[in-house]
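In what follows, a single structure is set out as structure tokens and then discussed.
A protein chain is absent from this complex, but the other protein chains hold their places.
Showing subunit A:
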Amino acid sequence: MTTMSWAAHPVGDAEVIQLSLDESERFSAIFDTYFGEIHRYVAQRLGADHAEDIVAETFLTAFRKRARYDPSLASVRAWLYGIATNLIGKHRRFEVRTLRALGRYGVDTDIPGHEEQVAAQVSAESLRPSLAAAMAGLNQRDRDVLLLVALAGLSHEEIATALDIPYGTVGSRLNRARKKLRATLGGTNPILESEEAGRG
């Protein structure tokens, strides 16, 4: 079993990509490792209905382009996020609809065992519609950077390589996105206001 053998002999992601050039089945190890988080990211941005196609396309694109993957530039993880982000960019219509739905209904919070999060959810509830609208109103490229930080937890450097943009551009897009969000939410979001005040 291919999967088992990889568990027994751990090899770095980048090496797996190298090996997969000759033995394409090696690529399944990459799929196994990253399917979960890439799907989560795509489903968050485009909604569960559209995520399946985009995630499949992400891994197919990665497979096709694996010869051009350069481990000295990006981790496999950041590389996959970059591919997924570019594909998401072609579906702005779905992303905007997803944000509209999030603004209206929020996510399904009816999960047992998360009672301690109720307070946070309730406080977020009141500003959800305006936050969703503000996210939808962002420039696509700014939103990409913001969400790669917020949802994927990538560093500025990883984002720069994933999206193939200069390091400084990551910071400027992120600042612009955050400034717009604060401008939109400033009057209604006590959390953001107090943080601003705290920074002086």
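Keep this in mind: a contact is a pair of C-beta atoms (placed from the backbone, for glycine too) under 8 Å apart; a residue touches a chain by one contact, two chains touch by 3 or more; residues count from 1.
In this section, contacts and distances are computed from a predicted model.
**Q** Among "CU044_5270 family protein", "ABC transporter ATP-binding protein", "2Fe-2S ferredoxin-type domain-containing protein" or "Pimeloyl-ACP methyl ester carboxylesterase", go ahead and choose the protein name stored in UniProt for the chain not displayed.
**A** The correct option from "CU044_5270 family protein", "ABC transporter ATP-binding protein", "2Fe-2S ferredoxin-type domain-containing protein" or "Pimeloyl-ACP methyl ester carboxylesterase" is "CU044_5270 family protein", the UniProt name of the unshown chain.
**Q** Among A:Asp49, A:Asp70 or A:Asp164, which residue is in touch with the absent chain?
**A** Going through A:Asp49, A:Asp70 or A:Asp164 one by one, A:Asp49 is the residue touching the chain not shown.
**Q** Take the complete complex as the reference. Which residues in subunit A touch the chain that isn't displayed?
**A** Counting only subunit A, the missing chain is touched by 1-3, 24-25, 27-28, 31, 35-36, 39-40, 43-45, 48-49, 51-52, 55-57, 59-60, 63, 92-93, 95-97, 100, 102, 106-109, 120-121, 124, 127-128, 131-132, 135-136, 146-147, 149-151, 178, 181-182, 185, 189, 191-192, 195.
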